[in-house]
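Let me begin by handing over the structure; questions about it come next.
Missing here is one protein chain; the remaining ones are kept as they sit in the complex.
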Amino acid sequence: MFKARIKADVLREVITVVGTLVEEVKLNISSDGLSLRAVDPAHVAMVELVLKAGAFEELKATACEIGVDIDKFREMLKLARAGSVLRLSHDEDKNKLVVTIDNLTRRMSLVDTAGMSDPKVPNVNLPAKVRVKTEELNQGIRASESISDHIALIATADMFELSAEGETDSVSLKLPKDLLEALECKDTVKSLFSLDYFSNMVKSVGNAPSVTLNLGTDYPVRIEFDLAGGEGYVKYLLAPRIEND
Amino acid sequence: MFKARIKADVLREVITVVGTLVEEVKLNISSDGLSLRAVDPAHVAMVELVLKAGAFEELKATACEIGVDIDKFREMLKLARAGSVLRLSHDEDKNKLVVTIDNLTRRMSLVDTAGMSDPKVPNVNLPAKVRVKTEELNQGIRASESISDHIALIATADMFELSAEGETDSVSLKLPKDLLEALECKDTVKSLFSLDYFSNMVKSVGNAPSVTLNLGTDYPVRIEFDLAGGEGYVKYLLAPRIEND
Partner (left out) sequence: MFKARIKADVLREVITVVGTLVEEVKLNISSDGLSLRAVDPAHVAMVELVLKAGAFEELKATACEIGVDIDKFREMLKLARAGSVLRLSHDEDKNKLVVTIDNLTRRMSLVDTAGMSDPKVPNVNLPAKVRVKTEELNQGIRASESISDHIALIATADMFELSAEGETDSVSLKLPKDLLEALECKDTVKSLFSLDYFSNMVKSVGNAPSVTLNLGTDYPVRIEFDLAGGEGYVKYLLAPRIEND
């Protein structure tokens, strides 16, 4: 059983995050809220997302799994007016998800979850932690896009740097400790990432004013931020590109 | 003889409606105002439009017919500033329409009206009548666009429904009587229409807050709305698609 009411803006945050990596996803639903895990088709990145019961206007559910097509939600969310609340319910007889906005109802066929496993989150130990304004990260990313297709994330004891090296030009965003919301780093760490993946992840942040980056050297980055004003969270994990010197 | 001044916003409403079905049109002009009838090239839809003398800032005309190219008006209207008034006059010697905005004048060649007949409006008896907010219709149409290329319009004694059926998903906008501005319907009626045509017609409505739909079963729909704040009107007639069961 699944019946809920949720603000369009909250659902839009979820769909934007998931749509960054996959087009179909299995939602794990219970009376505690919604959670999901997904790995992108190239196995370069994964996402873990939790939305607590408090992020819903109303939630009545027994534990169940629902496979959904992200695009169908995007289409419905385009129709939502500012401040709209969506009603969701699972029609178990016909195995459809019934989504209602105002007087408009869409009955969606569901995706078979039989072949969709919950990916395991690898246990990585990332020694450095940086909390940085989303807006700053976005500026650094946009500046890098004309320079290279990968970027380096670097943390030292007293600053965080995002840098891109091209054939003739280079770009660097350097944020000293006093411009960061948090910096925990003993030894300098540096890893290289696909700009495309990193950019899409940071663009999916939505309203969260800052994100936490957990970093190592030639190690994945874990990108964490809040959803739904703190009633949920996202954890991305992005594999590094190993530089050949 | 034809000489007039008209608000750009009013002329834009006319051009938007006519451009939905045809690229060239014959305007019937007299001291009473302007009227036109046009059928789309596929003969699926027709439009009847009347603009009363009161919709003009000034109108001096003897009865005449003028064939115009819709695109040329679109180009001129793009140049109009908010609140602009256009001056129109017919240069009979050179058979040009002279259109002036501020200090800018375009002399337009006219389209030969010899081959353009006034289509006859078929006499159809449509038993149901619904008056619905334009905004609601637009939301229903946009929701249907990802589902199907045709939609059903249904009226019963106590509600109006717009519905689209796809292979896996379906969409339905249901408006009970108290959300409608008017509903006159004894027996349930239902007809199916091309979503493309219906969508373009409703998108052309402009500022009118509501439209009237006249419906039958497997019959055309007549879509009526006001122009120029009531100083004119539009009547579209759209042929049904007959469902093969």
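First chain written, first letter: the chains are A and B, and each begins at residue 1.
As a convention for this text, a residue touches a chain if its C-beta (ideal position, glycine included) is under 8 Å from a C-beta of that chain, and two chains touch if they have at least 3 such contacts.
Because the structure is predicted, anything quoted here is derived from the model rather than measured.
The hidden chain makes contact, of the residues A:M1, A:A157 or A:L179, with A:L179. Taking the complete complex into account, A:S170 is the one of A:S170, A:T188 or A:N207 that touches the chain left out.
Summary of contacts with the chain left out: across B:K72, B:K129 or B:K203, the touching residue is B:K72.
One chain is missing from the display, and on chain A it is touched by residues 136, 139-140, 142-143, 146-147, 168-175, 179.
Within the complete assembly, residues 72, 75-76, 78-79, 102-109 of chain B touch the chain that is not shown.
In this text, only the chains that are shown with their structure count from here on.
Per-chain Cα centroids separate chain A from chain B by 45 Å.
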